[in-house]
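Presented below is the structure to which this report refers.
Of the protein chains in this complex, all but one are displayed in their positions.
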Amino acid sequence: MHLAYPAVLAALLFCTGLYGVLARRNAILVLMSVELMLNAVNLNLVAFDVWLRDTLHAGQALTLFTIAIAAAEIGIGLAIVLMVYRNRGTSDVDRLRDTAESREPDTTGTTGTARPEVAA
Amino acid sequence: MSTTTLAVLVPLLPFLGAVAGLLLGRTAPGFVRPLAVLPALAAAVLAVLVAVRQGGGPALDAATELTPTGSVPIELSLHLDGFAALTAVLVATVSTCVQLYSTAYLREDPRYPSYAALVSLFTSAMLLVVYSGDLMVLLVGWEVMGICSYFLVGHYWETEAARSASLKAFLVTKLGDVPFLIGLFALAADTGSFQITDILGSVAAGGLDHPTVIALLLLAGVAGKSAQFPLHTWLPDAMAGPTPVSALIHAATMVAAGVYFIARLLPVFTASRAALLVMAAMAAVTMAGSALAALAQDDIKRVLAYSTVGQLGYMTGALAVGDRGAAVFHLLSHGAFKALLFLGAGVIIHAAGTNSLAAMARMDGLARRVPDAFWTMTIGLLALAAIPPFAGFFSKEAVLVAAENAAAGHTEAVPAAAGWLVLASGVLTALLTAAYATRLWLMAFRGRGAAAPDHGRQPLAMTGVLWLLALPSLAFGLAAVPLADWFDGGQLTPTAATTVLGTGAAAVGALLTYGLWQRAVAAAAAGSYRSAEPVPASVAAAESAAEAPEVAEVTHDHPAVPAGPAPDPGRALLGPLYRHAAAGFHLDAVYDRLFVRPVRAAAGLVRFLDREVVDTYVGGAGAGTRLLGNLVRRAQTGNVQSYLSALFAGAVVLAIATAVLANLNAGS
Partner (left out) sequence: MTPASTALATAAAGAAERGFLSPTGVEIAFVLVGLATLGAAVVTVTTRQLVHAALWLVVALGGIAVEYLLLTAEFIAWVQVLIYLGSVIVLLLFGLMLTKAPIGRSPDADSGNRWVALGVAAVAASALVWVVVDAFRTTWIDLDGPVQGSTQVTGEVLFRHWVLPFEALSVLLLAALIGAIVLSRKDTADTAAAPADATDQGER
């Protein structure tokens, strides 16, 4: 099999995931897109491992590790999203703008979104 | 002790006295007077000793090099000849007299310690100039004198006049010092040395490449220091300082430094006929102009200041005709009688309570109040007017004889035109000098009106000094014959022709003034019958006007005030010139037009450029940064996705660039 097939597929999947990360509003959808990117990388790793016939099978081992790390990441990420949702009432990425530069340099006025209710 | 050691001690003692005076002035006020007088006295004694040992013999040179200074060595060196020895005696003597006089004159002044220390420092600097055999060391003394003069003129810094006068004195003399310094460097570059003896040797061997340029540059510095036209304007204003300072600095010593300097380096000047002509013209203008101005001044000290300028003109004239013996002779006698005149004027001002001659002319019996000042001033004025047998007569005759010699073409290397110029202006000035001396005497001592206020007897320190200085004014002229050996050996005794000419002119001037004064007094007396009691008001007006001559002039010319104008022979003598002469021929106004206003305009321009142009750039830099900051601030939306987009876009661009470059490199 040509190496170009899995490599191109991986590249396209990665860019799809990239688009999702940049374009999606909901934080959970962003996490899904991150999963897509991770899988693209995994595919690449496996394809090259198979191609190289590595005696240590580094590609496959790293793929397994990546899957594990992705699982951990999704767990932590979802926990964070849940907490943000609980505190802010939304999980939209583009509404979490507390770090925005305020219009007036001297006053620390509110931005477009409401200030967080001080719960935590 | 060797003569050299003594000579070193002469400038050193006043210097140490000055340092000690400055250090101890506050903590130990009791030591201030001894510290002021004793070093000066010791320096005077030592200077006399040095003069006796030197004895008019061949020049004595001693030098020590402190540190290597490159291609042209600078050495601490002494050059003792007849000129140096005698001038040092004059400086030290006058300075001692002034210090003695000051102890009485400034006895209630809170700043006396610093004043005395500065006078000591000044004396030390002048003695350094006199004795130094190295031009750089001479320059050090020269500049120290300049700064001391600045401080001393500004002694009464509470008054606006003193402040501006000190600043003016400093600036004008520095204006001359810049070309002076360049001239010194040019001289050293031409001759390869700062040593006076080496320079003179090199000049004698014809080693001077640019004599005219160097001489004119040096002449500028001399004109500034010796108050020659056109840089003389600071000297009359410098009378804002205490009277002893005027006596010391502005009559006997500092202004003499310039003349003395030319006398030292006369061969450099005679190497250029053009420079001599310029010097002669300068001397002639200075002499005649200052004598006319002196005739119209109301402030007694300004009269004397203009007279100083004129007498310095005589010295410069003598140098212009190549006779330094006559110049230094006149310097010595003038130093004596002018110091006497100034100190006497100080006593009179003390007694009369005013500087104004017009006010004095309305006082009766001023001469009886201060008999010592009256007699010594009379001697001094006679000497100034060059009436035989006083000192001024002999020295002035020496100058006129030298000029006559040059005019007749007896003097080599001196253009005859310079001789005629100096001779003509000298005779004219002799007339005018006698006239203003007579006017001063008449107005100060022959006043009619209210009785002079009684301030009690003057202290002995003041009157004694006057008599001390009266001696050389009386008899110094007799030293003309032996003195010739101390100088270049030229004849210093008067000849018949010049005697008749000079004395005749002086007599004419004096008699003319006396006659005019008689008429003026008669007219004033006729006027004063018509008004009952106008004197106090006009005295007050004159007193207030004494500080500002222009105002005084306006007041005096006012015809509506009867008996206001005091009988002033100068007014009649000068006629329409009087107004201009009183203002110093408007030279200050001319300078104001020529220099002050352009400088102010330029400063305004610079200010405009700074405020409007440079500041705009500065402000623009700030505003630009602020604008950019606002733009960048707009990018900080807080939206993580846009940040990430920018990050990835950048990464992609970099990756593409890398790939393209790698391909290009691989392809090539």
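As written, the chain order gives the labels A and B, with residue 1 at the start of each chain.
Note that in this section a residue touches a chain if its C-beta (ideal position, glycine included) is under 8 Å from a C-beta of that chain, and two chains touch if they have at least 3 such contacts.
All values reported here derive from a predicted model rather than from experimental measurement.
Peer 1: For subunit B, which residues reach the chain that was dropped from this view?
Peer 2: Residues in contact with the chain left out: 639, 641-642, 645, 648-649, 652, 655-656, 659.
Peer 1: Please give every residue of subunit A in contact with the chain that is not shown.
Peer 2: With respect to the unshown chain, the touching residues of subunit A are 1-9, 11-29, 31-33, 35-36, 39, 42-43, 46-47, 49-57, 60-61, 63-65, 67-76, 78-83, 85-87, 89, 91-94, 117, 119-120.
The working rule: only the chains that are shown with their structure count from here on.
Peer 1: How many angstrom lie between the CA centroids of subunit A and subunit B, rounded to a whole number?
Peer 2: Using C-alpha averages as centres, the distance is 91 Å.
Peer 1: In the complex of these two chains, what residues of subunit B are touching subunit A?
Peer 2: 633-634, 636-641, 644-645, 648
Peer 1: Which part of subunit A faces subunit B closely enough to touch in the complex?
Peer 2: Going through subunit A, the ones touching subunit B are 18, 21-23, 93-94, 96-101, 105, 111.
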